[in-house]
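Below is the structure I would like to discuss, written out as structure tokens.
For this view, one protein chain was removed and the others were kept in their places.
Letters A and B mark the chains as written, and numbering starts fresh at 1 in each.
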Amino acid sequence: MSVTDIVFILTAIVTVGSAVVVVVSRSLIYSVFSLLFTFFGVAVLYVFLGADFLAGAQVLIYVGGILVLLLFGVMLTHRLYNLNLTTERFQPIAGTLIAAAVFASISLAAFKTKWKLVGEKELEPTTQQIGEAFLSSYLLPFEIASVLLLVALIGAAMLVRRRTDV
Amino acid sequence: MEYLREVLTQQVAGYDQLPEVLQIFLPMLLACLLCLGLVALVPLVAIWGERKVSAHMQDRLGPMRVGGWHGWAQTIADGVKLLLKEDIIPAQADRLLFKLAPLVVFAGGFAAFVVLPFGERFIVSDLNIGVLYIAAISSLGVVGIIMAGWASNNKYALFGGMRAAAQIVSYEIPTVLAILTVVIPVGSLSMQEIVRAQSGSVFNWFIFQPVTFLAFWVVYLGTLAEVNRTPFDIPEAESELVAGYHTEYSGMRFAFFFLAEYANMFLVSALATTLFLGGWHGPGFLPGPVWFILKAVALVFVQMWLRWTLPRLRVDQLMHVSWKVLLPISFLLVLAAGTLALMQEGAP
Partner (left out) sequence: MTLQFANVLVFLGVGALFIFVNLLIASLIRPSKYSEEKLIPYECGENPVGSPWIKFNIRFYVFALIFIIFDVEVAFLLPWAVVFKELGWIAFIEGLIFIAILVVGLAYVWAKGDLQWVRPEERYE
């Protein structure tokens, strides 16, 4: 087993382990903070796949953005510590079905994709390729992304305003 | 790091006989320890410097006794004092997160040193997403700061942490947008490529070019806010929040927040040096790394100077500056940089 393998396995353990903590933790704040390790672990996995830009963007957006947003959201929650996080609904059949469907679709995607493997050949920087793709074959999606962001921005502003009204 | 490996192979007998893993790993570790030395040394000098600078600006002398010459050993004495201080974790605090927070803040700030180009061959690793990497890894600090504030179970600490986080994320957008004005003419995110694009005469430095000259001020202000320095220091406004997010920290745990703060001051100054002040370029009588560190230290000095010159902004003013002043300006700057690049290249 090479060093790369060991690092990969450790990363995978940290990523999955912290994701499990997110789900089973009884304390909301612990769930959010263990997301830090999940997000960062995913970024390391991106590096293993040769997607350097994606790894950077993952940390920038998920750790720097989403996680901070979640933390601010948690801080808005009243009576954080005594919060009872268990739900009263228990739907084993529907839950199993949805979980199985998600698992099936993800594994299908994982097995069908032709991954670039580390070590096969020297990987190339991807930022330039992404930029070129944005401005050639994915020109329309690039612009639609900005419209999507605009809609999200206006929607977010509306939602928050409604909440303060009440 | 590649350079370090070359040197080791040439100078140390039998180095190429070592297992390959070690051959790769040892230079990495060595480069990392060199950076760690720098991160420990810079605050040592900078804290003493800041006390002297502030003292002289207020017509005082500052520390004069420890070590003899102008109290140069004051920070070392302070370090020893902090090492001997009792470690207090408040009874109500969340012990796990309380201990984890300084680690996240310090390791996040330290890891950003990977891409700092100290010289033509003195860089730990020239990642080709360099600029993005610095923006990304510094977001670990934000999470660490909220963690510290929340775990302390102290009103001032939590409020300081929240304010710091809101401030850092607000100023991140104009800063990165202003950095784009450099990325556009260079055509790369790599720190070394950015420095190389400024080679030749001093007038090739981006600070001496029209659009990037303005961008420099946006970046400088933005990074000043990101390291929570005056006039953007409301997260640790002594008069209202005691010490902000590290109010409850004592002894060595406090020392690490302090260390991280000064390391970050140096980091953002080094970033501005790389982007706008020509990095390690300079007249040949001094080697590149010396120029790089001198320029960065000069910018750190300006940060201190500002601290003792300007009053603190209010929270609402702070948000106003970021979202309603710097953000529109940086959008305009990006478009201006694009226009300039088109004019210079001759549109294809």
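The criterion applied here is as follows: a residue touches a chain if its C-beta (ideal position, glycine included) is under 8 Å from a C-beta of that chain, and two chains touch if they have at least 3 such contacts.
Everything quoted here is computed from the prediction, not taken from an experiment.
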Per the touch definition above, residue among B:V7, B:M57, B:V297 or B:M319 touching the missing chain | B:M319
May I ask which residue of B:V183, B:V219 or B:A272 touches the chain that does not appear here?
-> B:V183
Identify the residues of subunit A touching the omitted chain, counting contacts across the whole complex.
-> 4, 7, 44, 47-48, 50, 52-53, 55, 57, 60-61, 64-66, 68-69, 72-73, 75-76, 78-81, 118, 122-125, 127-128, 130-132, 134-135, 139, 142-143, 145-147, 149-150, 152-154, 156-157, 160-161, 163-165
Over the whole complex, note the residues of subunit B touching the chain we left out.
-> 1, 24, 28-29, 31-33, 35-36, 83-92, 102-103, 106-107, 110-111, 113-114, 124-128, 131-133, 137, 152-158, 162, 166, 169-170, 172-173, 176-177, 180, 183-185, 187-189, 242, 247-248, 251-253, 255-256, 315-316, 318-320, 323-324, 327-328, 331, 334-335, 338-339, 341-342, 345, 347-348
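Heads up, the rule we're going with is that only the chains that are shown with their structure count from here on.
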Chain centre separation (subunit A, subunit B; CA means) in Å | 27
Given the complex, residues on subunit B that touch subunit A span 21, 25, 94, 97, 100, 104, 127-129, 132-133, 135-140, 142-143, 146-147, 150, 158, 162, 165-166, 169, 172, 189
Contact footprint of subunit B on subunit A as seen in their complex | 3, 29, 33, 36, 40, 52-53, 55-60, 63-65, 67-68, 71-72, 75, 125, 127
